[in-house]
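Omission of a single protein chain aside, the complex is shown with its protein chains in their original locations.
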Amino acid sequence: MPDFSLPAAVPISWYLILSAVLFTLGIAGFLLRRSIITVFMSIELMLNAVNLTFVTFSYKLKAVDGHIFTFFVMVVAAAEAAVGLAIILTVFRNRSTLEIDEVNSLKL
Amino acid sequence: MSGNFEPTGAELLRFLPEIVLTLAATFLMVLEPLTDRGAKRALPAIALLGLVVALFSAIMAQAQPGLAFSGMIVVDGFTTFFRVLVIAIGILTILISTNYLRQEGSEGGEYYALLLFSIAGQCIMIAANELIILFIGLEASSIATYIMAGYLRDDKRNNEAALKYFLLGSFATAFLLYGIAWTYGLTGTTNLSRVREVLLSPASPDTFLISIAAGLMFVGFAFKVSAAPFQMWAPDVYQGAPAPVSGFMSAGPKAAAFAVLLRVFLTAFEPVKERWEPLLWWSALATMIIGNFAALRQGNIKRLLAYSSIAHAGYVMVAVTAHSEIGTTAAMFYLAAYALTNLGAFALVTHVARHNERYVEVNDFAGLGQRQPVTAALLTVFLLSLIGVPLTAGFFGKFYIFRAALDSNLVWLTILGLLNSALAAYYYLRIIVVMYMQPPSETEEDDLLPMSAGIQFTAWFTAAAVIVLGVYPSLVLDFAGRSAALLR
Amino acid sequence: MTLLDALIAIPAAGFLITLLLPRDNPGLVRNFTLFVSLVVFLLSLGLIGPVQENPGVMHFETNVPWIDYPAIRYHVGVDGMSLWLIILSTLLTPICILVSWNYIQKRVKEFYAFLLLLLAGVTGVFVALDLFLFYVFWEVSLVPMYFLIGVWGHDRRIYAAVKFFLFTMAGSVLMLGAIIVLYLKGGSFDLPFLLDSMAKGGLVLNPGQQFWMFLAFFVAFAVKVPLFPLHTWLPDAHGEAPTAGSIMLASVLLKLGAYGLVRVCLPLFPRVARENADWIIGLAIIGIIYGALVAMVQPNMKRLVAYSSVSHLGFVVLGIFSFTQIGLDGAVYQMLNHGISTGALFMLVGYLYERRHSLEIADFGGVSSVAPWLSVMFVVTTLASIGLPLLNNFVGEYLVLQGAAQVNFTYAVFAAIGVILSACYMLWLVQRTFYGETPHEVAHHMKDFNAREWATMLPLLALMVWMGVYSQSFIPAITASNSRTLDMTRQSAVASQPQAPGPLARLKEIFHVR
Partner (left out) sequence: MHQLWLIPAFPLLGFLINGIFGKKFSKRAVSLFAVGSVLLSFLWVVKTLMAISPLETLYTEHYFTWIASGAALNIGFDLSVDRLTSVMLLVVTGIGSLIHIYATGYMAHEPGPNHGGYYRFFSYLNLFMFFMLILVLAANYLLLFVGWEGVGLCSYLLIGFYFVKKSATNAGIKAFVVNRIGDFGFSLAIFLIFIQFGSLDFQKVFAQAGGLADEVQAGVITATCLLLMVGAAGKSAQVPLYVWLPDAMEGPTPVSALIHAATMVTAGVYMVARSAPLFNHAPIAMEVVAVIGLLTAVMAATIGMTQNDIKKVYAYSTVSQLGYMFLACGVGAYSAGIYHVMTHAFFKALLFLGAGSVIHALQGEQDLRNMGGLRSKIPVTFLTLLCASLAIAGFPYTSGFMSKDEILVAAHHHSPAMFWIGVITASMTAFYVWRALFLCFFGRYRGSAHPHESPLVITLPLGVLALLSILGGFFRVPVWLEPVLGKAPEGHDPALVIISVAAGLIGIFLAWLFYVAKPGLPDTFARALKGLYTLVYNKYFVDEAYDAVIIRPVVDGSRTVLWKGFDVGVVDGIVNGVGSVSRGVGGILRTLQGGSIRNYAALTLLGAVLVLAAVAFTGGAQ
C-alpha cells in the first residue's frame, strides 16, 4: 500500500521550483498579455518570484541578509511601479489606448 | 558583512560623490516648485555646481582608496576613473540640454534632478563591490533614465521610447536579479570578492549552476550595454528620446554598465571564465555585425548613431572578451573616447535638429559644409573618430582593443572586428558626403541659427579632447592602465 | 627639430593657418599656400647633399618617444630611396597649387589647406621608421585626398571618393592587424629594431604567421599601387578628381604602395616575399598588358592615363619582385619617372579640360593648329611616358626589364609587350586630340600656354630630359639603399638547378625551362 504521508518539512527545492515557475509565469504573462498594465504586473510577478528565491536561500543559509534583500527589492519595485504607472499614464493620455502592440511607431 | 555601523570619515569620503549628487538632486526637486519661470534659469547652474563638487569629491576620494560600509563600496582607480567619466558626461549633458529644453518650452528642475539621480545611481553601480548595492545603483540609474527618455510628456515619440525602455529594461533587470539571487544562494554571499573566494575554494558549488546564475546576470548587463542579442531596444529608444538624452544614454549608463560587467565577470566570476568566454566571444561578434550592418541603411541620424553605438559596444565587448589587464585598460580608454565623441556628435545633432527635432534625417545635413562650416568641421572630427582614423581618440581606442584581443590570441575576432570597422566607415562617410558634397536642400522653412553657447562649448571641448587624445592618448591611458591593474 | 621634422611640421602648420585665413580672400590663400609649399620644396633640397654622401644609411634621424604605453616612437629618417620620393612630393605640391590657380573657384581655402595636409601626410609616410607612425601617416594621407576628390571632383565624384576610401581602408585595416601582431611578437613598432632582432633571431615567426602577415601588408600596398586586379578604384578616382588631385594621386599616392613594398614588405618577410614572387610578378605583368589594352579603348582622357598608370606601376612591381639590384633600382627610379611624366600628363589634360570643358577625346582634334606649344609639350610628355630613349621613363623601364630578364627571361618577353602597346594608345590619343582638322569649338576655346602654365610645365620638362640623359644624378643614392634592402632579403644559398645537357642548356637556363 503506497505511502501517501507528506514529508515532515517541505523540501527547499520545492520553494525554488515554485519561484522558478512563478518567474516563468511572469515571463509568459509579459509575452502573451496585450494590456500594458498586465504586462507590467507580470514584471512585478517576476520580481516577487525572485524575492521568494531570496527568502528561500536566506532560510537555507540560516542568514538574515536574504530577508533584507527582499525589502530592498520591494522598495525598488515600488519605485519602479510608480514610474512605470506614470509612463503608462502619459502613453494613455497621448494615444488613448493600452494595447501594447499599438505602441510601435518607432521601428526599423 | 558584520562590522560597526557608524561609518568612519574615510568611509564617508569614499561615498561623498554619491552623497553630493543625491543632495543636489533633492535640493533641485525641492527648489523646482518654489521658482518661477525666470528663476528656473538658475537650476541648471545649481545642477552644474553639484556635478562639479561631485567631480572634485570623486577625485578626493581617490586620495583614500579602499572599502567602505563593511565592504559594500570599493573605491579604487577603476571606480574613480568611471565616476569621473560619468560625472563629466553629466556636465556635458546639461550643457547640451539647457537650450534644447528652452526651445522645447519645458525647462524644469526635475530634468536636472533626474539627471543627477541617474548619475548618482551610476556612481553607486561603479563603486559597488556587492551585488545588491550594484542592483540598487543600477535601478536608480535606470529609473531616472526611463523618465528622462520620456521627458517631453506630450511627445508621442518620447512616450513610446520611455515605455519601451521601461518595460524591456525592467524585464531584463528581473533576469539580473534572479541571477543575483542564485549567486547568493549558491555562494552564500553577494560580496564580489567573497564570491570569487568561494568559487576558488574547494567548497565551490557546481559550476553548472553558478554559470547559469552568471548567464542570468549577463542578460541584465548585456541589455544595459545594448549588446547582442539584447540590443533591440536601443535604436527605438535613442530615436524616440530627446536628442540630448539619447546622447547621455549612449555615454553614461553604457559606461557604468560596462564598468559593472567588467567588475563582476573579471573578479567574481573569473574562476569560471572558460564557461562564459565563448559567450562573450559570440556576443561581441554579433553585436559588431548587427550594429554595423543595420546602420548601413539608416536615414534617421539618431537611429544611425544608435546602431553605431551598438557596434561600438561590440568593440568594447571584444576588449572584455580578452579579459586581461590591457583588455580592461583598452575598454576603459575606449569608453572614455567613445563617450566624448558621441556626446559631441549628439550635441551637434541636437543643434541641427532644431525645435521639435524636425531635422533628424541624414539628408537634413545636406550642404552643412557651406551653411555652417564650423559645425560641419566639428561633426567631421567626431565622425572620423567614430570611423577610427588616426590622430583621433577613436583610432587609439580601436587600436588598443584589437591589440588586447590579439594579445589574448583572439585572432579571428580581431580580423572580423577590423573588417567591421572598415565597413563602418561607409555609413559615417555618407554623412560627410551629404554635408560637404551635396547642395543644401531648399525645403527648409526655418533656417539654422548659430550654435547655442552650451552646445558650442560641448562641441569644441569634446572635439579638442578627441584630437588631444588622438595625438597623446597617454593622458587618459596611463591612469586607466594603473587602475586596471588595481582591479580584483 | 631636424630638417626632416620641419618638412612635416611646416605643411601641417600651413594647413591649420590656411584654415584660419579669411574665407573671402582666395588670393591671399593661394599666395600663402604657394609660399609655404615653395619653402618646403627649397628646404627639402637641403636633404640631398648629406644623404648622397652615404645614401645607404638613415639621415636626419629623430627618435623620440611619442606614446609610452605601448611604446610608440616618433622615429623618422631619410635614406637614398625615400630622398627622391620626398623631393618629388615637395616639388609637385607647388605645381599643383599653380595648376589649380584658376581651376578651383569654390571653397578655395579648404582645397589648398587639404593639399598641404596631403603633403604632410605623404612626407610622413616616406620618412616614418616606426610602423605605427607609418600607419598613422598612411591613413592621414587618405583623408585629404578623399575630400579633394569628393568635393572638387566631376559628376560621379562621390562614388569615386567613397570607392577610393573604402578600397584603401579595407586594405589598411588588415595591415594594422599585422602591425599589432608584429608588435606583440617583436615587442616594438620600430622597423629597424624589428629587422635587427629578426636578423639576430630575437624575433622568430613561423612560416604560417609570416605568410599571413606578409599577405596583410601586401594587400594594403597592392591596393594602393594599384596591382591588378585591385586597380578598379583608380580609373574612377582619376576620372573624377580635379586636376591637382589627379596629379598628387598618380605621382605621389600610388608611390606609397610601392614604397611600402620595398621598405616594409621585402625586409620584414624576405622568405615569403621570394617564395611568392612568381604569382605576384604574374599579376604585375598581367597588369602591364591589361592596363595598356584597356587604356587603348578609353573614350575619356583621364581614364586613359589612369589605366596607363596601372600599366606603368606593373613595371614597378615587376622590378621590385625580381629581387635583383638592377630590377629594384629600375623600380624605384620608375616610381620617380612615373611621378614626373604621368603627373605632367594629368596636368596637361587638366589644361585641355580648362579650355574645352570636356575630357572626352571625341570632343577634341586639331589642337596643334591652335595651341602649338601646348601640343608640343603634350607630345614630349607622351614620348617620355612611352619610354623614348633620352627621356626619363626609358631608363627605368630598361633597368626593370633587364632585371626581370635576369631572373626569368619569359618575364621580360611578356612585359616588353607592354612597351609596344604603350606606343599604340598614347600616339592614338595624340592623333585624335591634336591632329586632324580643328573643330570650331576647339578653335574657339583653345589658347596656348600662359606664363603660369609654362611655370608648371618647364620644371617637369627639364626633369624628364635630365633624368633621361644623366640618371647618375639620381640612381647612385637609390642603388645604395636598395643594395641594403636586398642584403636583408638575401637567402642563405639559392640552390642552382642542375645544368640540362644539350645545345640549348644556357638558353633554357635563361628562360627557366626545367
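Some points to look at:
The chains carry the letters A, B and C, assigned in the order they are written, with residues numbered from 1 in each.
Here, a contact is a pair of C-beta atoms (placed from the backbone, for glycine too) under 8 Å apart; a residue touches a chain by one contact, two chains touch by 3 or more.
From a predicted model like this one, the values you see are computed outputs, not experimental measurements.
Looking at the complex as a whole, the chain kept out of the display touches A, B, C.
The residue touching the chain not shown here, chosen from C:W152, C:F364, C:F434 or C:F449, is C:F434. In the complete complex, the residue from C:T62, C:Q402 or C:T489 that touches the missing chain is C:Q402. Which of C:A199, C:V297 or C:A362 touches the hidden chain is settled by the complete complex: it is C:V297. In the full complex, chain B touches the hidden chain at residues 163-164, 167-168, 171-172, 175, 208, 211-212, 214-216, 218-219, 222-223, 228-230, 232-233, 235-236, 274-279, 281-282, 289-290, 293-297, 423, 426.
Seen across the whole complex, the unshown chain contacts chain C at 163, 167, 229, 232, 235, 290, 293-294, 296-298, 325-326, 329-330, 366, 368-369, 372, 383, 388-390, 395, 398-399, 401-402, 405-406, 409, 412-413, 416-417, 419-420, 423-424, 427-428, 431, 434-437, 469-472, 475-476, 479, 483, 502-508, 510. The chain not displayed touches chain A at residues 27, 30-31, 39, 100-101, 103-108.
To be clear about the criterion, only the chains that are shown with their structure count from here on.
In terms of inter-chain touching, the protein chains here are arranged end to end in an open line. For the pairs B-C and A-B, the larger set of C-beta contacts lies at A-B. Across the assembly, the mean Cα position most removed from that of chain B is the one of C. Put simply, the chain closest to the centre of the protein, by Cα centroids, is B.
Distance from the chain A centre to the chain C centre is 68 Å, each centre being the mean of its Cα atoms. With each centre defined as the average position of its C-alpha atoms, the distance from chain B to chain C rounds to 44 Å.
Chain A and chain B have Cα centroids separated by 28 Å. Residues of chain B that touch chain C in their complex: 369, 373, 384, 389-391, 395, 399, 402-403, 406-407, 414-415, 418-419, 421-422, 425-426, 429, 432-433, 436-438, 472-474, 477-478, 481. By the touch rule above, chain C contacts chain B in their complex via residues 23, 66-70, 107, 135-137, 139-140, 142-143, 146-147, 150-151, 157-158, 161-162, 165-166, 169-170, 173-174, 176-177, 180-181, 183-184. Put simply, chain A touches chain B in their complex at residues 23, 26, 30, 36, 39-40, 43, 46-47, 49-50, 53-54, 56-58, 60-61, 63, 65-66, 69, 72-73, 76, 79-80, 83-84, 86-88, 90-91, 93-95, 103-107.
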